[in-house]
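Since the structure comes first, as structure tokens, the remarks are kept for the end.
The complex is shown incomplete by one protein chain, all other protein chains being positioned as in the whole.
The chains carry the letters A and B, assigned in the order they are written, with residues numbered from 1 in each.
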Amino acid sequence: MLVPASLDELLASVAADTRADLIAGGTDLMVEVNFGRRSPESVISVALVPELKSWYRSGDEVILNAALTYSEMMRPPLCELLPALAQAARTVGSPQIRNAGTIGGNLATASPAGDTLPVLAALEATVVLESAEGGRAVPVGEFIVSVKRTSLAPGEIIRSVRVPARRAAQEFLKVGTRNAMVIAVCSVALVADAERREVHLGLGSVGPVPLRAPRAEELATSLFDWDEGVPRASEKELARLAELASEAARPIDDHRSTARYRRHAVGVCARRAFERARLPDATGRRSVTP
Amino acid sequence: MTLAPGTTSTRSAPAGTAAPSAPSTLDRPGMTGAIGSSRRRPDGVPKVRGEFAFSSDLFAEGALWGQVLRSPHPAARILGIDSTRARDLAGVHTVLLAADVPGSPTYGLDRKDQPVFASDVVRYTGEPVAAVAADHPEIARRAAALVEVRYAPLEPLVDPAKALEPATPPVHPDGNVFRHISLVHGDVGTEAPVAVEGSYEVGMQDQAFMGPESGLAIPDGAGGVDLYVSTQWLHVDQEQVAACLGLEPTEVRLHLSGVGGAFGAREDVSLQVHICLLALATGRPVKIVYSREESFFGHVHRHPARMWYRHSADRDGRLVKVEARILLDGGAYASSSTAVLSNAACFAAGPYKVPNAHVEADVVRTNNPPCGAMRGFGAVQVCHAYEAQMDRLAAELGMDPVDLRLRNALASGDELITGQVIKGTAPVAEVIRACAAAPMPMPDRQGALGEDGGRNGVGIGEESEEMALPGGAGRSADARRVRRGVGLAVGFKNLMYSEGFDDSAAAACRLERGVVTITSAAAEVGQGLVTLLQQIATEVLGIEKVVVAPADTGIGSAGSTSASRQSWMTGGAVEIACRRVRNRVLEIVAARHGLVAGLLELSGGKVVAFDGSLAEDLETALGDEVVEETVTYCHAKTMPLDGNGQGDAHVSFAFAAHRAVVDVDLDLGLVKVVEIATAQDVGRVLNPLQVVGQLEGGIAQGLGLAVMEEIVLEDGLVKNPSFTDYLIPTALDMPVVRISSLIEEPEPGAPFGAKGVGEPPTISSTAAIAAAVRAATGLPLTRVPIRPEHIALGGD
Partner (left out) sequence: MTGAIASAELSYELVVNGRHHDVNGALAGESLLYVLRNRLGLPGSKNACEQGECGSCSVLVDGVLVCACLVLAATAVGREIVTVEGLAGPGELSDVQEAFVENGAVQCGFCTPGLVVAVHDLLGRLPDPSELEIREAISGNLCRCTGYGRILAAIDEVRRRRLGELP
């Protein structure tokens, strides 16, 4: 059991024991430990590593350090910079979980239902990895390889996540069969990037990894009024958008829902996310009338 | 507050609001102010301080930890068990198998068909196979995993309909049908001009109490054992445990420790036998605490049901005949299945006058998890069906559903479909009228958020309208696609056990130095019986200092804390015991002072004479003298059902109506229950605050069954044995409960006229919510829980 007090110390510990489990908020790892499914023989806690806490702006990017908690994502001014991430964070578990769980943990667990992951996909986030040997940056889509599997190499840790902080509309919708504290049946994150004039859609819980919906994104991009900062689409076009989002999903049947419902619901959510999207003006205010 | 006309004994409760004031306006103190007032729970202070000892909080010097190994298969032959590796693990003290059970190898509430440990065959996923005691819970868990069981999996029988087929091989030597009831009432050949029929389903619900099963067994060194456990019925546990241990009941003493909720799930034996076996085998105290996952496998569930109904009526909406076919899945072992089926059959037609009825009901054995008692006990499943049928019939007749129900409502003096005439109170029309008259919640969401769907850059932490819409925190709703629906349902069930199972309740009242001690074996499981027993003692004796002693098997059985029976039964025993103590005290004091006992009264802790000639403190009046009375209370006798399902099988009935208002996201199929209004037949309110608590809590469980709670099975495997996936309502799911009216028509024969209040809130709340969702969507939705896909894809 190690509790390093600096990033260097942490990297050295991880290099010395490449099989060790890293624990941050414990909201995933401790469940495994409590249920006897994982050995905590060697655990390295990141709780006291100051370099992994908090976040900062760097140019037109926001750097989210790995131990940033969900509760911290929900607070201003970060929630104003990344509203979809804040909304996704708000749907994670309970207040207690949000106080403990971290963005690095959500990435490392790489659950198909990880709530921030579709947001990171839509933001085209970059995961910054570090080891005693040095660092590398990996697009989030390459970082998450399959169900609960990442491209994290032995001796490597998640250092931070880089996301663009450009003028954009951001939305996040999550479907669950309870009004709070529920695993996503499906979720959709939308980012309408005013500078690149592109709409991105991240789909959660409808595939082994967070998915993008390229054809739906293309349509949404063409339907968005970039000058006014509002969506402009007919009922037929919105229905087509939902259909394209549904087609991008690769859902399964499980005890939480059916593949058919997930496919349907992800389309509904994509359409609603698009309908809600409003670009903020230069002062950060979002227009309210289409 | 709108009161129903003609219900003079009705009192109105405060309208439900977000944070309703304590319903002190309901208080109507009795003679001493004890009965009818919202007295505080005596265990409230230790509970809020974290000092109340639940069964999982008990510790004993040198205690070992027990762990049970369970079958991963729903059906398999056991080819062999090797526990060598488990025994060899450091820190392991014993590993027990079926061969180590000295007494009866099986136990059960009704039939002793459940093995303490499976030896040759396992019949459900989670069936116990072995138990381990070790120094640390983690070592115990590891040791259990090291017990090598060789299974030959069998094709599981998981379809209850298949279990009924004669060609299906029996899952157990006793056969696959636990019970069949053929109920024939009136002339079942009668035809009527209007008929509606439908098929309905109810999924498997779990009681999901918060405190997982746990206990501490301490060997007494003389071959016996003391078991501290959370249970609903100490004596029925004692009897079963003693039989399995091969001991006399007096050698197995049970003590009630803090119970973290029950709702039916603690009526059956879970860890009781295992923990005592481990303690006796090791000679050490043994503690077992189930994990949440194990808890899902360690207790019975609510029976899933498949039901077919045909209601026939005349054109004025008078019910002429109800026909029903009911099939309950009892799972692998009998538990209380036969009694659950009896309730389902007896109450199959609902609280309505039905001159002709034909019900064929079965409960069968399968390789699914065993099912048994849960709040509402057989009455919940049929209510879902018969109330949906009543709405169907109203639609067919073009009648208002409330009018249809009122036209057919049972009343005192009417006959049930079992031929039993209701001799007590039956204010069915009153609960319907009061519930229907409740004002509607505001605002009407529809359109309230405007064209924009209320969207104007709502930020985190701000009040978000979307949070209040279906989908809640996920903010998935589009207000323009949300529809409101309203549904009303009525239900009823029996109070106390039935069909000749007339169990009594014993209680003692002891007065010593001015302090009253009440002793019984009745299980306080959270419902507040301890408060009521104090109130009853104070009411009768005029003494405020009342202690309710811990419950154990040192006194006679109190019967089970179930079937809404303890305030009547143990309450009745305490009332009589206290009256006897009172009379003896007055006689003693009268004799000492040469007065007539009849002219004395106990009041405010004093013995007083009506003429003012005496006013003496009890402590002075009695000195060292102890006055104690023990009473065994019995209710009116009941009879078994005859071959046609007819007979006076029940003691008393309680009725309730619920009106649900829901918002439904038509595209996503998500439901937000906006409000539940209710009116309930309570006989008399003993403690208003506790009544409100029972109503709100029971409704929450009804809501859960309506829209989210279900144990999901796949080929006999439980897919969601955790609080991550077995969803119970959170504070964001449970709406305000508007208690429209508590109907107080004192029940003849019941202590203080009070009826049990715990179960009716769970019976028709589910049906009301289902009706409201049907109203919002126009879909038939015949199965609960209603899942989002049933709504969103229902039209496909």
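Heads up, the rule we're going with is that a contact is a pair of C-beta atoms (placed from the backbone, for glycine too) under 8 Å apart; a residue touches a chain by one contact, two chains touch by 3 or more.
Computed from a prediction, not measured in an experiment: that's the story for all the values here.
Residue B:Phe263 is the one among B:Tyr151, B:Tyr200 or B:Phe263 that touches the chain missing from this view. Set against the missing chain, the residues B:Gly50, B:Gly80 or B:Gly189 yield one that touches it, B:Gly50.
Note on the undisplayed chain: of the listed residues A:Glu41, A:Glu142, A:Glu195 or A:Asp281, the one touching it is A:Glu41.
Of the listed positions A:Val62, A:Leu82 or A:Ala100, the one in contact with the omitted chain in the full complex is A:Ala100. Along subunit B, the points of touch with the absent chain fall at residues 16, 18-22, 38, 40-41, 43-45, 47-54, 56-57, 59, 90-91, 136, 138-139, 142, 207-212, 258-263, 289, 291-292, 463-464, 467-468, 473, 525-528, 689-690, 692-693, 695-701, 722-724, 728-732, 734, 736-737.
Counting over the whole complex, subunit A has residues 1, 3, 23, 25-27, 29-31, 33-36, 39-41, 43, 45, 47, 93-97, 99-100, 179-181 touching the chain that is not drawn.
Criterion: only the chains that are shown with their structure count from here on.
Across the complex, subunit B is touched by residues 34-36, 74-76, 79-80, 83, 86-87, 90-91, 172-185, 187, 254-258, 260-261, 264-265, 268-269, 272, 275-276, 278, 280, 285-286, 288-289 of subunit A. Those residues of subunit B that touch subunit A in the complex are listed here as 138, 141-142, 145, 291, 293, 452-453, 455-457, 459-461, 470-476, 478, 667-670, 672, 707-708, 712, 714, 719-720, 724-725, 727, 729-733, 787-789, 792-793.
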